[in-house]
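Report on the following structure.
For this view, one protein chain was removed and the others were kept in their places.
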Amino acid sequence: MAVLSLENISQEFGGLRALDAFNLDVEESAIFGIIGPNGAGKTTLFNIITGIYTPTEGNIVFQGRNINQAATHKIACLGIARTFQNIRLFNKLSALDNVRIGCHGISKSGFFSSLFGLPSMLHEEKQIKEESKQLLTLVGLYDKREEYAENLAYGEQRRLEIARALALKPTLLLLDEPAAGMNSGEKAELMILIRQIRQDMKLTILIVEHDMNLVMNICERIAVLDYGRKIAEGSPSEVKSDERVIQSYLGAGA
Amino acid sequence: MFWEQLLNGLTLGSTYALIALGYTMVYGIVQLINFAHGEIYMFGAFAGLFLASYCGVNILVALLGAMAFCMLLGMLVERIAYRPLRGKSSRLSALISAIGVSIFLSTLMVLLAGTNTRRYPDVVPNHTFHLAGLDFSLMQVIILLFSAALMLGLQFMVKKTRIGKAMRACSQDLDAAYLMGINVNRVISFTFAIGSALAAAGGVMVGIYYNAVWPYMGTMAGLKAFAAAVLGGIGSIPGAMIGGISLGILEIMGVAYLSSSYKDAIAFGILILVLLIRPQGLLGQKISKKV
Partner (left out) sequence: METLDAIISQYIDPYYLRIMVLIGINIILALGINLITGVTGQLTMGHAGFMSIGAYTSAILSMQYGFSYLAALLAGALMAALFGVIIGIPTLRLEGDYLAMVTIGAAEIIRVFFLNFEPGGKAVGMAGIPQHTTFITVWLVALIIILLNVRLLNSRYGRAFYAIKENEIAAAASGIDTTRIKILAFMVGAFLGGLGGGLYAHYMYYINPQDFGFMKSIELLNMVVLGGMGSIPGTILGAFILTLAPEMLRIVSEYRLLFYGALLVILMIFRPNGLLGNVRLYDLRKRWWKKEVETWQS
């Protein structure tokens, strides 16, 4: 069954059509890749799924629910977590706090129990802290948990964003160019991490990425976007040999 | 009655517009609410008063003298209190610095001139015109014409001259302007000078028109002019003009037809209402968040 279905999605920005009648079905526990040249509408797609933009036309169905009109935080609480292409961490907070904030959507303590420190709230805080530390261990940042996010290295910041997203215990994880700016060693580690996350947490992962090697390596299915339209979809080998993909993505001469 | 009130509103509004321009130009370039701007306006009013009372000059010389004085004052304030903070601190620290300057300047004037309200000598004859069933005072005519001339001059300068082009470039992107070889510090200094000169002109004319000059006159006028700038869409020069004039008219109308005891609340009430409907102000550009 499809976890996420996009039905006929179109998005216009003042006459500019960033996405045009886009359809997509993401199967449960898949690692699904979306590739395409710059400006093809990949990040716009993520912004539509996470409710930052409301699509001009079409439906977004997540686990059988229409989430077209839902607010960003509601969508997050339903189980869609994401990272950002241009890293958006809480810079002046520690790595640990960044992950703890990620737990906000799934924690329940009310305002007054937080204010007066009631036992139920203290218990939940303890749990949050434990889980956050585990997530930091998973992404290899446990030793840096007290560092300000802004003081972390670039690759570390990308991994911290993943840890923060996982804190929501999502069923669907959206990774927006997770390998951007990483060297080949870091990329290899990232691939291992992504596979491990899928296995340990049993979630579906949707990746937008420039790096062909990474996408071809870890994705089971790939969709190719060009000028807001889907021009191909299939397994990595199918996509690789598709005429239109070679033409528009790799250039006519390739 | 209505048309006369409209005329009064237009007169008051053009002085708001003159002050609002200073706020909006400075904001457009360095994103600072220059809270000392109201005090520059007050200093302008006093400088004109000094020239008119002790040097016995005519109104035009008083106006130009006050404008020149405030140009220097504005540049001095920018040099001492804002430039050292630029680039290395948050906008809020610059704001607090501006508030410090504002307190400093108004206290300085209290020490120099005392807290009493002063009056201008008779620099403008108390002459009334009748036109189309309306009574104009000579001072109203001067305010309307001189403000219009200043605003047209400003528009010309911003649109047609080299420095105007540099100002527009800086308001788009300060860093890019710097990389293109624009002397950003000089442009900012110049912006403060022009804004201060316009405020000084407003100060002198209001001082004569309402026949009252006192050290704390800048506080409320400054707040309302800032409200006018926000109303028009902060950063937009035509916005400040329209915002100032419409705020002046609405305030006079409110006092005339609603209640005079709520005078100071009317301007802010209108402002809040407009912002609730159009969060970016009348002529401001909607900033869409880039994700």
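All chains are identified by letter, namely A and B, in their written order; residue positions are counted from 1 within each chain.
In this text, a residue touches a chain if its C-beta (ideal position, glycine included) is under 8 Å from a C-beta of that chain, and two chains touch if they have at least 3 such contacts.
Keep in mind that what you see is a predicted model, and the values were worked out from it rather than measured.
Asker: In the complete complex, the chain left out here touches which of the visible ones?
Answerer: A, B
Asker: Touching the absent chain in the whole complex: find that residue among B:101, B:188, B:208 or B:242.
Answerer: Of these options, the touching residue for the absent chain is B:101.
Asker: Using the document's definition of touch, tell me which of A:2, A:21, A:61 or A:77 contacts the absent chain.
Answerer: A:77
Asker: With respect to the chain omitted from the figure, which of A:5, A:68 or A:94 is a touching residue?
Answerer: In the complete complex, the chain left out is touched by residue A:94.
Asker: For chain B, which positions touch the chain that isn't shown here?
Answerer: Within chain B, the residues touching the omitted chain are 27, 31, 33, 80-81, 84-85, 88-90, 92-94, 96-97, 99-108, 110-111, 219, 223, 226-227, 230, 234, 261-265, 267-269, 271-272, 275-276, 279-281, 289, 291.
Asker: List the residues of chain A that touch the chain left out of this view.
Answerer: 50, 52, 71-73, 76-77, 81-82, 84, 88-94, 97, 100-107, 109, 111, 114-117, 121, 125, 128, 146, 164-165, 167-168
The definition used in the following text is that only the chains that are shown with their structure count from here on.
Asker: Any idea how many Å lie between the Cα centroids of chain A and chain B?
Answerer: That pair's centroid distance is 49 Å.
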